[in-house]
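The block that comes next holds chain A.
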Amino acid sequence: MCKKLTMIGFLVVLISLFISTVPVIGVTIESEKVYELTANIIGPGPIGTKKAENIESAAEEINKMLESMGSPVRVKVSVKFSTLKWGPFADKFYMDFRAGKAPDIVNLRWDPKLADGKFIIPLDKYIAMWWDLDFYDFYSNLWKGVTWKNNIWGIPNDICPAGVWYRKDVLRKLGYNDEEILKMLPSDGKTTLNKLAELAKKAVDAGLVEYGILHRPSKGAGFYATLLEFGVKCYDTLTGNLVIDEPALLKFYKWHADMVKEGVIPPEPPSWKTIHATFVEGKTFCTLASHVGTPGEWKKKYGLTDKALENDLGFLPFPPAVRGIEPTSVHEFAPYLITTKCKHPDIAALLIMFATSPHACAIHSAYTLRPPYRGSALEDPLIKDNEYIQKTAPSVRTVQPVPVHPNFWDYMTRAFNALKGVEAGIITPTQAVDDLKSFGTTIPHMEFIKK
Partner candidate 1 sequence: MKVILKDLSKHFGNVKAVNNLNLEINDGEFIALLGPSGCGKTTTLLTVAGLYKPTRGYIYFNDRIVNEVSPKDRKIGMVFQSYALYPHMTVFDNITFPLKLKKTPREDRKRKALDVARLVHIEGLLNRKPAQLSGGQQQRVALCRALIKEPEILLLDEPLSNLDAKLRAAMRSELKRLQKDLSITTIFVTHDQVEAMTMADRVAVMNEGVLQQFSNPDELYNYPKSLFVAGFIGSPSINLIDVSLARSNGKFFLKGKGVQIELPREISSRVESNSLSPQLVFGIRPEHITVNQKKEGIKAEVYVVEPLGRENLVTIKTSDISLKVLTSPTLKIGPEEKVWIDFNLDKIMLFDKETGRSLLLR
Partner candidate 2 sequence: MKKVLGKWTIYISLSLIAIPFLVMYIAFFMQAFSKGITLGVIPQKFGFSNFSFLWNPIPWGLERTSIWGIFLNTVLFASISGFVVTIVCTLAGYALSRLEFRGKVFFLSLQLMLHAITGQILLIAIFFLLFYTKLLYKIPGVALARASLEIPLGIWMAKGFFDTVPWDVERAAIMDGCTRFQVWYMIFLPIIKPGIGALFIWGFLFAWHDFIYVYTLLSGTVPLLSTMLQGLLATEVVDYGVIAALSFFYMLPPLILFVFLQKVLMKAPIMGGKGIA
């Protein structure tokens, strides 16, 4: 309680400071001054709605404080929430932007093109200004994911360490007891992808499941993670260049082609709906398409029970597929960004700060079952007693961000497209690698690792 009061005190000071920086201080203007802002917030699915609601409640909180201060200034924010997929949502943003309808705050998959194309503004100023007040306990690895050319461009608002979910009940039906299961698939991920595939094949052959292993139907962090499992080097951290790692890529594609042949992976990745539905129904043994927080979505949309989550499902980071690789967990997210079209970036930044407060973070976490993105949120009464969140929260610390490079997602798109071609049997693994090689020639400074 005491802590909260000091917090409010801080904020009041802050706001008075802040208002003075905006030349509209209440003394000179009698009538109400209302700042109107817009925000476009994206999913995932209906489950991400708290990211939008948090902005709305941030505005309310600010207005309350302003009122208590007697200031005539008000903030009005209209938030639009979209359940579009990230790709189409980004398209829409670019179009809106060109049409002059860009929102002030937007929530996109982070892409350095946004910064290079002058679509968004850097936020270092605000982060530095309010570091002690608010941003001090964001997990530090998250900032890496939104840094580009020595600037921070977005505020993290969500995290989902991607990994492997599998069905323990299927393994039990195959005759393993819980101890054996934990030994084969330890929760730290120190096993191999082939072990997983072997079990999946057994389950498929026994007719227990329809699908052995399902991966994402589109590019994304989980896809990048599977590349890492095969030791594929996509990005050179030293030079900041993208890399095409032929031998590792070939291994990656060959493995998938073999899995399709064995019937473990379907030749055509099913849609998200099918992935989730069949996994919850127990018709899929293992999904590489999900992350720590996915059970939240399963519970809300697909009828997963707490008991089943407790007993029948198991999670681990992506296990290595080749020797010498550590289990990995990867994240990507859509941070809050402020567009260059924003007329009052200060107010937008303030809104974002309130919308990422420990309590707001806890609200989001509680609703989605995703781990909080800042440590102090774990203390919040909302999730303090939530066993699942408390249990999975540490996984965030080891998560690594996806590389920040303007062509990284183009690369992933191409690589994923080739994967689909390999699985469908339209091209061979060698052709897939050739395809990527020819893509590489169109990107400046691409590095190649030859066989």
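On how the list was made: all candidates are chains of the complex that A comes from, given by their letters.
Quick note on the criterion: a contact is a pair of C-beta atoms (placed from the backbone, for glycine too) under 8 Å apart; a residue touches a chain by one contact, two chains touch by 3 or more; residues count from 1.
Note that this is a predicted model, so its numbers are computed, not measured.
Checking the candidates 1 or 2 against chain A in this complex, the single touching one is 2. Considering their complex, residues 43, 45-46, 49, 52, 79-85, 88, 91-92, 95-96, 98-99, 101, 271-273 of chain A touch candidate 2.
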